[in-house]
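One structure is given below, encoded as C-alpha cells.
Note that one protein chain is taken out, while the other chains of the complex remain in position.
Every chain is named by a letter (A and B) in the order it is written, and numbering of its residues begins at 1.
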Amino acid sequence: MTAAVEVTGLVKEFGGLRAVDGVSLSVPPGERRVLIGPNGAGKTTLFHCVTGTLAPTAGRVALFGRDVTRLPEHRRTVLGMGRTFQISNVIADLTCRENLLLAAAGTDARKWVLHRRITAFEDLARTAQDNLARIGLERRADEAVRRLSYGERRQLELALALTSRPRVLFLDEPCAGLSPSERARISRMIAGLPRDLTVLMIEHDMDVALGLADRVTVLHRGRIILEGSPGEVQTHPEVREVYFGHV
Amino acid sequence: MTPARLAGAAALAVAAAVLPEVAGPFWMGLVTQMLVFGVLALSVDLLLGHAGLFSICHGSFFAVAAYTTALLEVRYAVATAMAAPAGLLAGTLLGLVFGLAVRTRGVYFILITIAFGYVVWGVAHRWSSFTGGDNGVTNVPFPAVAGVRIDSHTEYYYLVLVAVALVALGYGRVIRSPFGLALRGIKGSESRMRTLGYDSNRHLYAAFVLSAALASLAGVLYVYYNRFVNPVAASFPVSVEAALMAIIGGTGTILGPFIGSIIILGLRNWVSSFFELYAAIMGLVFIVAVLWVPEGLVGLAARVRGRRAPAGPGSATG
Partner (left out) sequence: MATGALLQAINGTSLAALLFLVASGFTVTFGLMRVVNMAYGAYYLLGGYVGLSIAQASGSFALAVVGGGAAVVVFGFLVDRFLIRHTGENHLAQVLLTVGVAFVVGDVALKIWGGDSLKVPVPLFLRGAMELPGGLVYPTFRFVLILFGVAVAGVLWVLYTRTQIGAVVRAGVDDREQVAATGIDVDRLFAMVSALASFMAGMAGVVGGAFLTLYPGAEWEILIVALVVVIVGGLGSLGGAMIGALVVGLLDAYGRWLLPEFSYFVLFGPMAVLLLFRPRGIAGKDA
C-alpha cells in the first residue's frame, strides 16, 4: 500500500547548520503519527520541507506516491495536504466566516471569479457554515478574527485546514499556548477526526502526544533516533536521556 | 444598502447631476478632474488596500493610455471608437510587463515600481520625435462615437460621471468577489493563503494587471478632458499623489480614493491661488498625513513589511 507521506533522506541546511540531517520516514494512510523531540531537534523545519514552505537541500518527499519535492505549497494543498502553523496563522482582519470561505474556495476554480459576490456561492457558504458549527463559533462568525482569543484562533486554524478536505493533515504543536481546557478541546477535536485522514503532528505535551498517537517518531539534532508505539517510546532510555539528560 | 446609505447616494447623485447648472464651468471642470484622478487613486488602492502592495508607478499606465489615445486621434485621425480602447489596451499591456515586479515584496516592490515608473517618464520626455517631448501631444478632440459627438465640457462631464459610476459598480463587484476576498487574504497572511491552495504570485499578478487597466481607463478619460498630455502625466509626483489620495480618503473602500482626490485636488487648487510654493505645501501635506494619520497606514505598513496585518481601522473589507 502506498504511504500517505514518504520522506527519503531529507536534508535541510542553513548556511553551515544542518537542521535536518538525513531523515527518512513513511506514514501509512490513516495513521496518527506524532513527532517529538527537544527544542531545536528540527521538527518544524522538517514539516516546512514536507509541506513545501521550504525547499529541502537534498532528499525526496512524496504524498500518496506522488513526488512533490519541488512542488510549491499551493499545489500540494490541491493534492490533499492541509496544515496548521506553530504560531497561530489565520487572517486576523477578516471575519471567521471569510476565513472559512477562503479555505472552502482554495481548491476550487471559482476562487478566480471576479464578477459575482462570494456570498452568492451557496455550496461554499454552506461548507463555511458547517465548519463554523464544527468548532462552535457560529455566533462569532461575522466578527473579525483578531477579536477572538488565542484558543479560538487555534480552533479556527484547525477548521481552516480541514475545510479543504485534506487527505493528510500536518499539525505543528496544535496545543501550544493554550490553557488546559483549551488543550483538552483541541485534543478531542483531533481525536474525533475521520479515520481515513492521515495526521502528522508535532507536539511537546507528552500526554496529548502519547494519547493521540498510533506511532511516535523521535527527532534529535536533525535525526530520527527512535520510532515506535507510544508505550515503547515512553519507556525507552535514549528518549529519557534526550529529554531529561539522564537515564 | 441601508436606508441612510441609499439616501446619501441619492443626494450625491442629484448634486452631481445639477452641478454644471448650479456651480458653473470652473467647478465643473474641477469636479471632472477629481473624478478622473479618483479613478486613478482607485486603481492604486486595488493593490494597496486589498492586496497590500504599494505601487508607485500607476502614472505610467495612466500616461501610456493617454498618449496612445491622443496620438491616434491627433496624428493618425483614428476615431474614438478605436482610439479609446487602444489606449486602454496599451496601458494594460504595460501592466502585463511591469507586473514582473510582483515577484518581489515589501521595500523591493516599492523601489522597483518607482524605477519602472521613471522609465516611462524618461521615454515620454526623451523620445521627442514620437511623443513630442516636453511639449506633449496637443489638440486632442472631444470624443465621438458612431456619429454622436461630445461638443462641450458640460457634456463631457456627464460622460465622465456615468463612466465613473459604472467603474464604481464594477469595482464593487470585484472586491466582493472570491478574487477580491482572496487578495485581502493574501494581504493578511500570504503563508496561510498558500497553504489553503492559493498561488499568491498569480493572484497578485492578476490584481496588478487589473489595476493597470483601471489606471489606463483613467488615462483615457483624462486625455479627452484635458485635450492634451505631456510627460508630467507619467511623473513620479502623479503616482505618489494617487497613493496619497487613497490613503487620506481611506483605503480598502470604494469612496475613499475619490474623497482623497477631492481633498488633494481641492487643496492644491485653493493653495495655488494665493501661494507660489504649492509643491512645498503638498510636501507638507504628505508629512502631516504620515505623522498624524497613522491608523490608516498601520494595516498597510504591516503588509509592506511582509507580516500579517495587525488590528486597526482603515483596513475594512469594503
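Following the convention adopted for this analysis, a residue touches a chain if its C-beta (ideal position, glycine included) is under 8 Å from a C-beta of that chain, and two chains touch if they have at least 3 such contacts.
For clarity, every value in this text was computed on a predicted model and none was experimentally measured.
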Neighbouring shown chains of the undisplayed chain, as defined at the top: B
Which residue of B:V22, B:L96, B:L166 or B:A280 touches the chain not shown here: B:A280
Hidden partner chain, residues of chain B it touches: 54, 56, 100-101, 103-108, 110-112, 114-116, 118-119, 121-123, 126-130, 236-237, 240, 243-244, 247, 276-280, 282-287, 289-291, 294, 297-298, 300-301, 304-306
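Just so it is clear, only the chains that are shown with their structure count from here on.
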Centroid distance [mean C-alpha coordinates] between chain B and chain A, Å: 42
Of chain B, residues touching chain A in the complex: 173-174, 176-182, 184-185, 187-189, 191-200, 206, 299, 308-311, 315, 317
Chain B contact footprint on chain A (complex, rising order): 51, 53, 72-75, 77-78, 81-83, 85, 89-95, 98-99, 101-103, 105-107, 110-119, 121, 124, 146, 160-161, 164
